[in-house]
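Worksheet: one structure, shown below.
Apart from one protein chain that is not included, each protein chain of the complex appears where it belongs.
Labels run A, B and C following the written order; every chain starts at residue 1.
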Amino acid sequence: MNSEPRPEMAAENLIVTNPALQTDTMFVNMGPQHPSTHGVLRLGLTLSGEVITKAVPDIGYLHRGTEKLMETRTYNQCVVLTDRWDYCSAMPNNLAFCLAAEKLIGAKVPPRAEALRVVMCELNRIASHLIFLGTYGIDIGAFTPFLYAFREREMILDLYEMLCGARLTYNYIRLGGVAADIDAGWIAKCREFLEFIKPRLDEYDTLLSFNPIFLVRTKAIGLISKDSAVAWGLSGPNLRGSGVNYDVRKAEPYCGYEQYDFEVPLGRTGSCWDRYFCRVQEMRQSVRIISAALAKLPSGELLAKGIAKIPKPPPGEAYAHVEASRGDLGIYLVSDGGTAPYRLHVRAPCFVNLAVLQEILVGKKVADVIAVLGSLDIVLGEVDR
Amino acid sequence: MPLTKEDVIARLLARLPKAEAASVPVRDYPTVRLGAPEDLPAAARLLKGELGFEYLEMVTAVDWLGPVRQEGFVSSRNPHPFLAQAPAPPVTPVAGPGISYHPILDMLWSFGNLRENLKVFLRLAVPRDRPEVPTLTGLFPAADWQEREAFDLLGIRFTGHPNLIKILTPDFLTGHPLRKDYVHQKDPYDE
Amino acid sequence: MISYFKAVFLGTWALVQGLAITLRYLFKPAVTVQYPTEKLLPYDAFRGALIFDPATCIACGLCAKACPSACIALENQVHPETKKRVPKVEWYTLDLGKCNYCGLCQEACPTKPKSVWHSLDYEIAFSSRDEMVRCWKAGFPLGGRTWDAKKKAFKDPKSHISVRELPARKR
Partner (left out) sequence: MTQRAGKLLTATRYWPTELWANPWSLPRYRAAAAWLGGIVAGIALIGAGVGELAAWGDRLLALLGRLGLSAVVVAWLWLLVKLGCVLGVIVANGLWAVWWERKISAHMQSRLGPMYAGAFHGWAQTIFDTIKLLLKEDVTPAAADQVMHALAPVVAIAPCVMAFAPILFGSELAAAKLDVGVLYIFACAGISVIGIVMAGWASGNKYSLLGGLRAAAQMVSYELPRGFSVVPVLMFAGSLDLAVIDRAQAGYWLGFFPRWFVFYPVVGQLAFLFFLIASVAETNRTPFDIPEAESELVAGFHTEFSGMKWSLFFLTEYGYVLLSSFLLAAFFLGGGSAPLPFLDFIPSWIWMTGKAMLMMFVFLWFRWTFPRLRVDQLMDFNWKFLLPWSFANIGLAGAFVWRGLG
């Protein structure tokens, strides 16, 4: 099986354009109820044979208007709503909102809380990337890695349940700190998990990453060039898969990320496989960060002093962004001095990442739609908010 | 020689005579207030071309009309034994002290320079009744959906946008939900 | 030519390695729980269905204020003679259909032990809207009762809140 890209067989050249052939295009409606659109995404595909000539993503089926809802909630209550954006990795959502609100309030987060935030966000990154890995396997047709990934993710969810009582919508990171402390038992369990996941990641590499069938399905598919990735505003592994070295954790370190030694995995060509493998490598880096953070966990308070139960930040505007599992999650927060945010805007990474789909799908095959869409790793809860 | 925040503001102000440094900046970031919508393409070209801000991060706006109105909120339809009306939304926003509301939409763009790790915010006040702003889709493809979102939720018309249609809210919904005077109208899915 | 055979061989070898992994797991014990016959007990911190104890409640209303989705409603008892409010709850309702399971009410509750807290019950399900509203009044059982909107009467919830919440009552 050769995985070399062959320009003469490139899908772009297969679109029938000769009018003498009397061919007709076919409109295929993919979603919102389709097994592989990862939620309620609808794609309007115009096909010429099996080759796509036009793709129109249609979103909004899951729009819940959280930005509006937050205008009538106190800052503490807003944290609860942030959980619902990217429900596969809710910790960074909590964190981004809290960072923005803390900027407005001017709170100083204690070091132990910062370290715990890092641990939880990185655990969440592993959990989220495991979901990606599993579902991407299904998209490509391999069912088994999905259940392996969920088996490992289950352990992370158990850790979260032990910690804060919830498995998906944590409401753990609060204004000025975190809600619960970890004890020796938790740390032991977490180390057990970290030791367990390392060989599993190698198994995924065998089952998926370096499986020749997987390689021919994802290498040289869905290419996004460096310039194109930046111009479309991609972020997270999608941007780094194209070789752009931009990670908020390195660019604007928050929560003391500058203390931890980790690498930012980069792809080379911006293909589906590069984006996929960036995530796999990020899991390895996350394991590293968590181990380091647990090793030198500072002691002390969990919550900053002097934050009111119902905070009223002084009027002003703040922008905070974090490297969420799916990219650069930015929160723009405006306070008018009241108890509720006057205006909150989410720069949702999935929403921005998804927009590139309409460009890169053209000329691909139907089977590649799934490969490309899956590699962008969207969560419709965050796309639609 | 690395670019600094001050450089960026200075270069922008030098090119755009009507612009000024924003009086209320986005905390910790350089913020420039544009004088007129016509300045925007020039500013964007300057940012993208000469200053290397190739990354359009955010397009949004703030409606400074005043605290949100709560009429029309959908309350729970679960039958309640003791109350005729289910409990209302928990917090009624009140006007903060010392802040003046005025009927404008305050646009906000955020550009990033990934090489220098810099970010710059552009602001622009547009009137609520005729919010027209030139589009940036030609320069930044990322503006496509973000502008559509701002159009859908805040009703800003981006002149020159190739496909300015609703993106998040359903087709039957009229009005722009993130405007402060938006009142929920009954729709078939309320029940 | 050599590279061609090498590619074929390495590809086949990678596939065989994948097969070896799945074969290995074939002989490992399953990690799943046979749900209806086996049930996991959640950790003590677990935020399951909300539960309320009228005996310890002082009707301060902090929980209702803390709730982000307005799912809590309550009314103070009024002293029959003086007509003054006493720190006792007359009725208390939890709309589990609106509950976010965020734990803010439990954190806001000032009594010790908590008067409203997340039990360990993860098996709540409703078949109609009125079942979602759990009501507590004097004389109601710990699990509360639900309001039958058609018959205008209280009834016991079809899905009982299990007694498992008792050891995990939050302090």
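Worth pointing out:
Here is the rule we go by: contacts are C-beta pairs under 8 Å (C-beta built on N, C-alpha and C of every residue); 3 or more make two chains touch, one makes a residue touch a chain.
All values reported here derive from a predicted model rather than from experimental measurement.
For the chain that is not shown, the touched chains among those present are A, C, taking the whole complex. Of the listed residues A:A55, A:V109, A:L163 or A:L207, the one in contact with the hidden chain in the full complex is A:L207. Shown as candidates are A:A101, A:C121, A:M155 or A:I182; the residue that touches the absent chain is A:M155.
Looking at chain A, the residues touching the absent chain are 1, 9, 26, 28, 34-36, 50, 137-144, 147-148, 151, 155, 158, 192-193, 195-196, 207-208, 211, 213-214, 216-217, 365-370. Residue positions on chain C in contact with the hidden chain: 8, 15, 18-19, 21-23, 25-41, 123, 141-143, 160-164, in rising order.
Here is the rule we go by: only the chains that are shown with their structure count from here on.
Farthest from chain B in terms of Cα centroid separation is C.
Of all chain pairs, the one joined by the greatest number of contacting C-beta pairs is A-B.
Each chain gets a centre from the mean of its Cα atoms; for chain A and chain C, those two points are 27 Å apart.
In chain A, the residues touching two or more other chains are 73, 77. Each of residues 67-69 in chain C touches at least two other chains. Looking at the complex, you find that chain C touches chain A at residues 7-8, 11, 14-15, 17-18, 21-22, 25, 31, 42-43, 45-47, 66-69, 100-104, 107, 118. The part of chain B that touches chain C in the complex is made up of residues 75-83, 86-90. Across the complex, chain B is touched by residues 59-60, 63, 65, 67-68, 71-74, 77, 103-104, 227-228, 230-233, 244-246, 251-252, 312, 315-319, 328, 330, 332, 334-340, 342-343, 345, 347, 351-352, 354-356, 359, 384-385 of chain A.
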